[in-house]
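Below is one structure; the comments refer to it alone.
A protein chain is absent from this complex, but the other protein chains hold their places.
Order of writing sets the labels: A and B. Residues in every chain begin at 1.
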Amino acid sequence: MRIAIRHQLSFTPPPGTQHAVMQLLLTPQTGPSQTIESWSVEAPGIGNAGRFNDAFGNMAHLVNQTRPDGPLTVTVKGVVATVDRHGVLGRPGGEPVPAIYKRVTPLTKVPAGLYSKFRNSKESRLDILHGLMARVSEALGAAEDESQTQMQADGKQSQGQGAVKAAAPAADYAHGFIGAARALGIPARYVTGYLAGDAESPAAFHAWAEAFDDGLGWIGFDPMLLLCPTDRHVRLAAGLDALGTQPLRAVPAGDGTRDMGVTIELAP
Amino acid sequence: MRMLGRTAQNLFWLSRYVERAENMARLLEVGYRMSLTSRREGGASEHLMSMMQAAEVDEEFNKKHKTADVDTVAHFMMFDPDNASSVYSCLMAARTNARSVRTAITTDMWESLNGAWLEFSQIKPRDVRGAKLLGLLQWVKQLSHQFRGALLGTILRDDGFAFSQAGNFVERADNTARILDMKYYVLLPRAKMIGGDLDIQQWTLILRAASAHRSYRHVYHDRYKAHNIADFLILRPEMPRSLIFCARAIELTLDSLSELYGKRQDCHEAASQMRAMVEGTTMETIFAHGLHEFLTEFIARNNRVTECLSESYNFY
Partner (left out) sequence: MGDTTPFDEMHNADGSVREPYRALAQWLDEQPDKALTLMQSDAEAIFRKLGITFAVYGSDEGTEKVIPFDVIPRIIAAQEWRRLSKGIEQRVKALNAFLYDIYHRQEILKAGRIPEKLILQNSAFCPEMMGLEPAKGVYAHIIGVDIVRVGPDEYYVLEDNLRTPSGVSYMLEDREAMMQLAPDLFQRCKVAPVENYPENLRRTLDSVAPAGAGSSPNIAVLTPGIYNSAYFEHSFLADQMGAQLCEGPDLFVDGGKVYMRTTTGPERVDVIYRRIDDDYLDPLTFRPDSMLGVPGLFDAYRAGNVTLVNAPGTGIADDKAVYTYVPEIIEFYLGEKALLNNVPTYNCTDSDKRAWVFDNIQDLVVKEVHGSGGYGMLIGPTSSKAQREEFKKKIEARPDNYIVQPTLALSTCPTFVNAGIAPRHVDLRPYVLIGDEVRITPGGLTRVALKKGSLVVNSSQGGGTKDTWVLED
């Protein structure tokens, strides 16, 4: 599937700011499930940005602005060709040892109820992970407001201000799955990305999880959609949790980052 | 090694605060003397108040106190941390600035300041009255002289020296201009050429506040005259607290910076403009223009020098 993406984020430094610094995790990389055909990052000061690989194998930008005046807007766009690998990514290079993804962070502490029944399971790790995804989906789905999972779909899917709202429950699902997996001693990581919409869910900035299996390597799990990532998922960045993978982080933060919306089209 | 903008800023303010501590002590001394000799009812309080107006601390004082008697005012001017210009606040700020640039100042500068601070912080305010007060004021002036001496005798003549000197003279120019502005009406030309007792008292205040009461005689060989006093404190280049002396010193100091850094900036223009105000003019011209207006503009231009300096050399 060829997917054209356009995503805009902005934040407003407080008045009188001398120096604003932004860190962007907004550059997807070619991997087993996707090929980046084109990608651009536009932001004030991007020409002078520092580019580097972070500890988790993501491509990051460090952008700064002296005496910014008004809001700073970042626009990323590009075309990504995806293949459906049923979530299996294997062992791409340039990544840290999977073990570090056993580290429990404040956002990935979960109640024992989410994982206790798998604790002494004799099943294969893959089966456990699928069971875990179902358990998380069930546990969080029940608690969730109907309206948030309502669909809106048409040929050209787009979404405006709702993007952040939609990402929030996705983060909860992902954290639930990751926390439970880590509690069972399985390395699991948080993944941000884009979701091309279909009849059942809108296009969105999205989040899911990946867990490590000694045989298959990294495998994606999307507990919110209760499936393994398909060719509708475009992988952006991975990390320990949502905090470490924010697409735009800024100091001074002002009143926070505003997601101006994602537009996703199926490219011809 | 290039100098941090913050270091330049600290050096500038370090010198300003030491100079300010000295000026405050001098003003308080004048206010105190005059309050002692005032025969009129309420006269002492008036003198003290007008002294505090010159120091621009009268508003803060009125917030805290109902009456201005010698002890209250002395305590307020010497020890009150709420008074940003009290000797206490000035010394504290000077020392804080000095600690931040400990490596950019010499050991002698540090020791004179640190020693003074330690000594000052041992003093119990309630013990300071009467003759003790005058002794203490003398000591404050001396510590400023001592610091300046340590600076002049030991500091490298580099950018650090320039920023220190700039701070010193900007503060002094500001102080002299304010003292004059405070009392400008007693300096205006009048039909009656000989001042009455009250005038003489005011003139003495002005001269003493600028440590100029003795040197006046050396320069003018004459009794106190309003015209001469204004001339002395504004246009006399040999008077080290006059506006022209300070303006020239500031310009020269900033010129040395532009030479050192190879670049002229906005602050240089601001300094030239301030100096041009007092160069090649006469008291007659200034009186014709309006003394108060003249002083107000001078103070504004002096402030502009600080602003431009901060901007040009990356203070923050």
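Just so it is clear, a contact is a pair of C-beta atoms (placed from the backbone, for glycine too) under 8 Å apart; a residue touches a chain by one contact, two chains touch by 3 or more.
None of these values were measured; they are calculated from a predicted model.
Novice: Of the listed residues B:32, B:216, B:294 or B:313, which contacts the missing chain in the full complex?
Specialist: B:313
Novice: Among B:114, B:256 or B:281, choose the residue that contacts the chain missing from this document, as touch is defined above.
Specialist: Result: among the candidates, B:114 touches the missing chain.
Novice: Check each of A:10, A:30, A:64 or A:121 against the chain that is not shown and name the one that touches it.
Specialist: Only one listed residue reaches the unshown chain, and that is A:64.
Novice: For review purposes, identify every residue of chain B that touches the missing chain, sorted by number.
Specialist: Counting only chain B, the missing chain is touched by 1-8, 92, 95-96, 99-100, 102-103, 107, 110-111, 114, 117-118, 121, 159, 261, 263, 313-314, 316.
Novice: What chain A residues would touch the chain not displayed?
Specialist: Answer for chain A: residues 19, 21, 23, 48-57, 60, 62, 64, 66, 96-97, 99-100, 102-104, 240, 249-251, 253 touch the chain left out.
Throughout what follows, only the chains that are shown with their structure count from here on.
Novice: As a quick test, compute the distance in whole Å between the mean CA positions of chain A and chain B.
Specialist: Those two chain centres are 62 Å apart.
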